[in-house]
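As you look at this complex, bear in mind that one protein chain is not there, while each of the others sits in place.
The letters A and B name the chains in turn, as written, and every chain counts its residues from 1.
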Amino acid sequence: MTRTTASGPDAHDLPALAGLLLDRLRSERIRVHAITNSVAQAFTANLLLAAGGIPSLTVAPNEVPFFTQRSDALLVNLGTLDGERREAISLGIAAARDHGKPWVLDPVFVEASPSRLEFARSCLSRAPRILRCNAGEFRALAECDAGPPALQAFARSHGTVIALTGEIDWITDGARIVRIHNGHSLMAHVTAIGCAGTALIAAFSALHDNALEAAAAAVLVTGVAGDIAGADAKGPGSFQPAFLDAVFNLDTASLAAQGRVS
Amino acid sequence: MTRTTASGPDAHDLPALAGLLLDRLRSERIRVHAITNSVAQAFTANLLLAAGGIPSLTVAPNEVPFFTQRSDALLVNLGTLDGERREAISLGIAAARDHGKPWVLDPVFVEASPSRLEFARSCLSRAPRILRCNAGEFRALAECDAGPPALQAFARSHGTVIALTGEIDWITDGARIVRIHNGHSLMAHVTAIGCAGTALIAAFSALHDNALEAAAAAVLVTGVAGDIAGADAKGPGSFQPAFLDAVFNLDTASLAAQGRVS
Partner (left out) sequence: MTRTTASGPDAHDLPALAGLLLDRLRSERIRVHAITNSVAQAFTANLLLAAGGIPSLTVAPNEVPFFTQRSDALLVNLGTLDGERREAISLGIAAARDHGKPWVLDPVFVEASPSRLEFARSCLSRAPRILRCNAGEFRALAECDAGPPALQAFARSHGTVIALTGEIDWITDGARIVRIHNGHSLMAHVTAIGCAGTALIAAFSALHDNALEAAAAAVLVTGVAGDIAGADAKGPGSFQPAFLDAVFNLDTASLAAQGRVS
């Protein structure tokens, strides 16, 4: 974990870091306040609980500052972005900044709604530690296709780490790039897997100052758990419980054996 | 599929049509925007994803027109009918009509709330392609018990197809009636199975102009998947993942072997 290279964490180190952060998440019962879409709330809570953390999920504006303040990190997910969520997100980000808590942005479906895109841009200007998105969401935000130079330029100009998830996951802080090749095709047939994965990124960002490594470690956990779950699942239904079981049981040895980082 | 009889699709044809529509749903990644109740959102998304489609679920009024416009069909479910959902539904139906997208109505628990019943009637006047309901909901809407003549009269007078689900499912366009005898008793012990099934009806209605056949094919898929899931499930908990797996894996051969249509 302390050994990093200019081009990214060594492929053998990231699994060790991920295992360590998972152990600490469990022993320190890390709290994440998740302002997330109504579809993803239960699965997000269940992933955080499976990983050993403690979730809270209110979107009531008058409660969000209190829940954020007592949490270790804040997740801001822009799905089902109603008026109450907009207000809650603004107050949550303010509370996170006031109390020095990292916050992570997940601009779900930002390509589908002009007002959501505008809101995402205003969130981005408030310095999220990490931005997690897919290629379509990145294209809407950056107005160009995702690729290493575009990702690096966007990360640098916004002063954030980007974790772009897809068949291959790319994580960059503007200089280094980490590629993760784990994950299973069934993950695209289960709702909220990506949203819940961003909550794990938020949890890891509370445990490890290097945001690139924290994000990459969390993405690795999600991907390896996906591989394990996908190996036995008969479809997206049985994948879900198997995925939560895999996260619950994951250890450094499995991460080292199955993690594919470059 | 092109062969239909005056009294309904031939029992041997509906499974073939259902299999074909499922294949097209998968290959064309059909998009359904679902304005649905907060209880059913995650399961509805998971059923659409298991079937190969792409769900979106925002109920924010200022976003719904954009999401509806980019979708292939709209689901309107009247559960947990708060003020925001009422506004979202009105705007969603308007957007569907403006852009020529089919929309499907599911008047959940309409018998329990006078204001919901009134709202359902105003929705019905805006020409849903298909109305999916159970016997209690039909009784509230039609002010008479469900039975073939009552269903046909209601379908004719409202210019819609009715899919009445229950132990036997009845689907009628006012002239023809299709009866489906599939489905498992455990389905009544899992929340949102019916609501999610209506989302599949919406997806099929985007693929097939004959609304009677589209609705019947979707109901057949849900019923056969229920039979398959119920055969192995130990209760309603294990039924849920088994049901999603069954939808994911369903093909024309299984539909033909297990579909019971009359």
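Annotations for the structure displayed:
One rule holds for everything that comes next: a contact is a pair of C-beta atoms (placed from the backbone, for glycine too) under 8 Å apart; a residue touches a chain by one contact, two chains touch by 3 or more.
The structure displayed is predicted, hence computed values, not measured ones.
Shown as candidates are A:V59, A:M187 or A:V261; the residue that touches the absent chain is A:V59. Only one of B:S122, B:S157, B:T191 or B:S262 touches the chain withheld from this view, namely B:T191.
Touch with the hidden chain on the side of chain A covers residues 38, 41-42, 45-46, 49-50, 52, 55-60, 62-63, 66-67, 70, 84, 240-249.
Residues 37-40, 42-43, 79-83, 109, 112-116, 188-192, 233-238, 240-241 are the ones on chain B that touch the missing chain.
Here, only the chains that are shown with their structure count from here on.
Taking the mean of the C-alpha atoms as each chain's centre, chain A and chain B sit 34 Å apart.
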